[in-house]
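Note that one protein chain is taken out, while the other chains of the complex remain in position.
After this line comes subunit A, so read on.
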Amino acid sequence: MFPKGTKRKFSDSREEPVAGGEDVNQSSLAAVRMLSSYSLQRQSLLDMSLIKLQLCHMLVEPNLCRSVLIANTVRQIQEEMTQDGTWQIMTQALSAANAAAQCSADRLVATEVLCRQTEAAQGEQVPKPFPVVGSEGCPAKEVLEEEAAAAEVGMTMSTVSPQAPTSYLPGTFGMDPCWEEEETGEDDDDEEEEEDSEECGSGSEGEERERDSLVEDTRTAEQVFGTFEIKNPAPSPDPALEELFSDVDASYYDLDTVLTGMQSVPKMGPYDLLESLSSHGPSPLSSSTSCRSDLNELDHIMEIIVGS
């Protein structure tokens, strides 16, 4: 289903630490040598957890309890790795790798959930990135090739650099106003942008989750938290691939979506929902127009369904 990835370098070099590294992975080799068996185990657990979070999108809404437990496990590992310094090494390795490969639009962002565990993280300048399985700089010894490829293609990592004009508010899943320019800067996200734009909008602070419309949460949260999309280093993605994934909703790879599924407003009829959708507040600048057309389409579909 997913094409093979190309990101096995790090794990290979990890297996042969003395082989000398590729330029990209120089700094990561140092990290590699420090890994003990416990760290390897911990890392594989982290990788496994991330895969579980990302691959739990099926036709049926994901099990929230399971997702929350996995996310908590990831956070726990991340905390520990931060404390013993491994995390910073990973960060450096990854940003080195990314810098070599990409424009500034590529950034790693930790989701709100993942970086919120310590208050320090809030004020920290450098947000905590986390490695995504299969990308360079990420040891993935126990991860099957297939899974790595799957993770790679299906997900992007985008970091937030705090210096960027984008501001992300450590709100929660969709509760805070959206973030502005992160998405526009990412050139490879065009395809997902289209789908993302289906659900735009912002939540006003304090608005209860169940009153938030479908539109607002996932995309807003996605923008706030970044997505699990792997940056495709090639500037022009394979058109066949694009077509293959054209109907894949990238929101599924959003931690927020993972944890909560898409939101629907309880106890509202279809028309109420659509009204709230279309009357929703300022949406991210870049996607408001396509958002509106998608809303109209949705409106149209709902009318047919309801048989008005």
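Basically, contacts are C-beta pairs under 8 Å (C-beta built on N, C-alpha and C of every residue); 3 or more make two chains touch, one makes a residue touch a chain; residues count from 1.
FYI, contacts and distances are computed from a predicted model.
Only one chain is not pictured, and the protein name UniProt records for it, out of "DNA replication complex GINS protein PSF1", "Insulin-induced gene protein", "Dynein axonemal intermediate chain 1" or "Serine/threonine-protein phosphatase 2A 55 kDa regulatory subunit B", is "Serine/threonine-protein phosphatase 2A 55 kDa regulatory subunit B".
Mapped onto subunit A, the interface with the missing chain covers residues 41-42, 45, 48, 52, 59-61, 63-66, 68-69, 71-73, 75-77, 113, 116, 171-173, 175, 208-210, 214, 249, 259-264, 266-268, 273, 298, 301-302, 305.
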